[in-house]
Structures are given as structure tokens and as C-alpha cells.
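Here it is, the structure, as C-alpha cells.
With one protein chain held back, the other chains of the complex are shown just where they sit.
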Amino acid sequence: MPSVAMTVNGKAVSGEVETRTLLVHFLRENLRLTGTHVGCDTSQCGACVVHVNGKAVKSCTMLAVQAEGAQVTTVEGLTQDGKLHPVQAAFKEHHGLQCGFCTPGMIMTAVDMIRRIPDLDEKTIRAELEGNLCRCTGYQNIVKAIEAASKEMKGARA
Amino acid sequence: MYQFQYFRPKSLDEARKLYENNGDAKFLAGGQTLIPTLKQRLAQPTALIDLGGIAMSGIKVAGGVVTIGAGTKHFDVASSADVKGAIPALSHLASHIGDPAVRHMGTLGGSIANNDPAADYPAAVLGLGATIKTTSRTISADDFFTGMFETALEEGEIITEVSFPVPEKAAYMKFPNPASRYAMVGVFVAKTKGGVRVAVTGAASSVFRESAMEAALTKSFTPDAVAGIKVSPGNMNSDLHGTAEYRAHLVTVMAKRAVATIA
Partner (left out) sequence: MTASIIGTSVRRKEDHRFITGQGRYTDDINRPGQAHAYFLRSPHAHAKIKSIDTAAAKAAKGVVGIFTGADIAADKLGPLTCGWMVTSKDGSPMKMGAHPVLAGDRVRYVGDHIAIVIAETHAQAKDAAELIAVDYEELPAVVDPAHAADAGAAQLHPEAPRNTIYQWELGNKPETEAAFKKAATKVSLNLTNNRLIPNAMEPRAAIGEYDDGTGGYTLYVTSQNPHVARLVISAFIGLAPEHKLRVVAPDVGGGFGSKIFIYAEEVVCTWAAKKVKRPVKWAAERSESFLSDAHGRDHITHAELALDADARILGLHVKTTANLGAYMSTFSSSVPTYLYGTLLSGQYNIPAIHVEVDAVYTNTAPVDAYRGAGRPEATFVIERIVEEAARQLKLDPVEFRRKNFVRTFPHQTPVIMAYDIGDYDASLDAAMKLANAKDFPARRAEAKARGKLRGLGYSTYIEACGLAPSAAVGSLGAGVGLWESAEVRVTPTGSVEVFTGAHSHGQGHETTFAQVVAGRLGIPLENVEIIHGDTNSVQFGMGTYGSRAAVGLTAVSRALDKIEAKAKKIAAHVLEASAADIVFENGEFKVAGTDRKLAFHEVALNAYVAHKFPTSEIEPGLKEGAFHDPTNFTFPAGCHICEVEIDPETGVTKVVNFTAVDDFGNVINPMVVEGQVHGGVAQGIGQALLEHGVYDKESGQLITGSYMDYTMPRADDLPTYKLGFTVTPCPSNPLGMKGCGEAGAIASPAAVINAVTDALGVKEFDMPATPQRVWATINRNRAAAE
């Protein structure tokens, strides 16, 4: 079995995997980082979104071996020194989650979205969420949470 | 997924040799179509040759031509100021492929080599009359797309870059499949030095040019010129989401709306 090495949430990690092992399974099974979820098998639901080299990708649509040498951030890596990331805090404040299953992917997508797009309005947020499905919230409070986090982070930068 | 061997060559030469030495090898670009296909066990390659380690990405605008490396991600095309300045329709199209996470991985070369009938890029390549450069030759868009998931590429031939001549004006209008968000019908309209080109994706087994619309728009580049053109449903795809008649109708509507944005 090939071995793979990468940096996950700032920590150097390595492991033996089959070539067919998806990045999400490496994270969940080898590293026991079970915050990243698998909700579909057609690359549509986005429960598996993580950041690879600073960009949101679907970890169910990437082989673990493709991430050799990469910097990977999962939802577990967002909290710094016990302090919630503003997006995490906004999801709680605005009730942007119910069952919580889609939440890690939603949050990772939101962090990426806010990084890329300085002025997020409701329409843009809804469009940017095309690759993330939620069955509980009807999206309304997810959109609200992202909008609020975006404003807060912009304020913090200014 | 079935088992396969995995290689990550550093050069095109190495990639080519690996391909020749491995019976049923497949090239892996961004993987946003290939990996889902493998996950469904719909393909069983013996080896994947990952082109991600070969420097093939980048965008150049020079001499009225936008040249994009085959490994360039959709996101980079969509967000490139150069592309936006030269061919806004192309960056618009790229910004509507898949979703943001898919655009961070998917590549131009991978998309057109696969030639999914519902993919967006083939419409731009054909609509702009682009030229596809490979490891062994250059191929014109009109010769490249040969059928459903079929292209003029030979075994082991790898796309390295695509050159899009800058048109006078162009627009892409997509009607997404409500479920998959792939193009159910996508129409790329371009007024180029060589004449008007109208390329349609999603509607049939492969991207095609709609010559009646091209002729009409050559006479008068207005929405009205195409609004009355009825496309034959004969060759159109038909499925749960759209009958052939509906798709044929949408080709006219999307063409009209595309022209309206630039007329």
C-alpha cells in the first residue's frame, strides 16, 4: 500500500492507504477526524468539504494520494486556541444548524466563500451554496449566519 | 472504486510512457467527473496517471488570443481579470460550471477531453472556434468533438492548452438541469472575425453548431433574428427533466437570451 503524507490542521501526518482511498476516508478513518462527513456518492451534497491548500474542495472527490504534501484544513482545525472561528460562532448565533450533519461542510464552504468574496449579499450566498445540501434548515438561517460572519470578519479586517 | 495503480508523473513525456506501459490507464486531471465515475464502479482502469504534477496551468492574453493551459482550474478562469477583460462570456461560463468546490479542482483540459454532453466548456470551445493543442498536434474545435464522450484525441494524447480567439462579442446562456445543475441546454453565441458561431451543449449527444441560427444572426445580430427559429427535436436528448421538444424549445430561448445580453 502506498503511504501518503500531508499537513492536516497544521500537523504533519502520514498513513498507509489504498490508492483508491478518498481523502475523506483518510481523514475519517486514518486520522479519526470524523467532523468531515459523507452525505452522498455523486459529489453534490458538500458534507465533505475541506480546504486543500487554502481552497474549498470536496474531499469525497479527491484521492488521498492526490493530497500528498498538501495543507489540509478540516472543521476541527478552525477553532484556534479554544476560540471559535467567527463562522462557527455565527452558525450558533443564527441557528444555522439543526441536525448538524451538513454543518461542517457548510462552515468550510462559508469560510472559503467569505475569503473569496468581500461583499456577500443574500443572492450571492445562495448561489455560492450550490454545492452544499441541507435538509433541516431550509437554508434561511445558514444564509443569515454567513452574511453576519462576513460582515463581522470584514469589520475585524478594517 | 476498483483497485488501480496510481502514478503522478512530473512531465508529459513521463506521463505518455506510463500510459503506454499500463494497459487500461486513464489520465486524471481535476477528477471531478472521473472520480465520481470510479466511485460508481462505472469504469475500471488499471492505472490512473495524475496530470496534477505537470505544470500545465496558466492564462495568457496576447495577439487577440486567450491561451489557457489545460490544467487551469475553472475557478482560475472564472476569476481571471485577463479573461474577464478579453472574453467575459468565457469567465461567465467557467463561473457556472459545477459548484465552487468543484471549480477549485476541475480543469479545462479534463472537461473537454471528457466531452460530457452536458458539460459547459465544449460550448465555449466550439462557439469561439478555439484551437486545442495537444502533446502531438493542434486540433480545431470543429474537428475535436466527435460524439458523446468522444473526441479526436488519440490514445495517450494529452491536451496541453486551448487558444480562444477573442471575439467581437460573445455570450453564454445556460439552462441548468434542476437536479444535477449540469447544462440541460447551454447556448454559446459569438460574433467572431470568421463569422457568427452558435454552439449548443446539453441538448444532444454532443456539443453542436446551430447553423440556421448562425445564418440568421449573420444577417441581423438581434434576439428577434433567432426567436422564431424552431430547432428540430429529432436529435435532442430526452429524459425525466426534459423531453426532446422541450430541449429544442429551450435552445431557441437560450440563444435569444444570449444574443439579448450583447446585441
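Order of writing sets the labels: A and B. Residues in every chain begin at 1.
One rule holds for everything that comes next: a residue touches a chain if its C-beta (ideal position, glycine included) is under 8 Å from a C-beta of that chain, and two chains touch if they have at least 3 such contacts.
Just so it is clear, the model here is predicted, and its values are computed rather than measured.
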{"item": "Given A:14, A:53 or A:140, the one touching the chain that is not displayed", "value": "A:140"}
{"item": "Touching residue (missing chain; options A:6, A:23 or A:47)", "value": "A:47"}
{"item": "Hidden partner chain, residues of subunit B it touches", "value": "1-2, 40, 175, 178-180, 240-243, 246, 249-250, 253"}
{"item": "Contacts of subunit A with the absent chain, listed as residue ranges", "value": "18, 20, 28, 32-42, 44-45, 47, 74-76, 78-79, 84, 88-89, 91-93, 95, 97-104, 107, 122-123, 125-127, 129-130, 132-143"}
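The definition used in the following text is that only the chains that are shown with their structure count from here on.
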{"item": "Inter-centroid spacing, subunit B versus subunit A (mean Cα positions, whole Å)", "value": "28"}
{"item": "Subunit B to subunit A touching residues, read off their complex", "value": "1-6, 8, 28, 31-32, 35-36, 38-40, 48, 50, 52, 75, 79, 98-102, 104-105, 180-181"}
{"item": "Residues of subunit A defined as touching subunit B within the complex", "value": "2, 18-20, 22, 41-44, 46, 49, 55-58, 60-63, 65-66, 68, 109, 112-113, 116, 128, 130-132"}
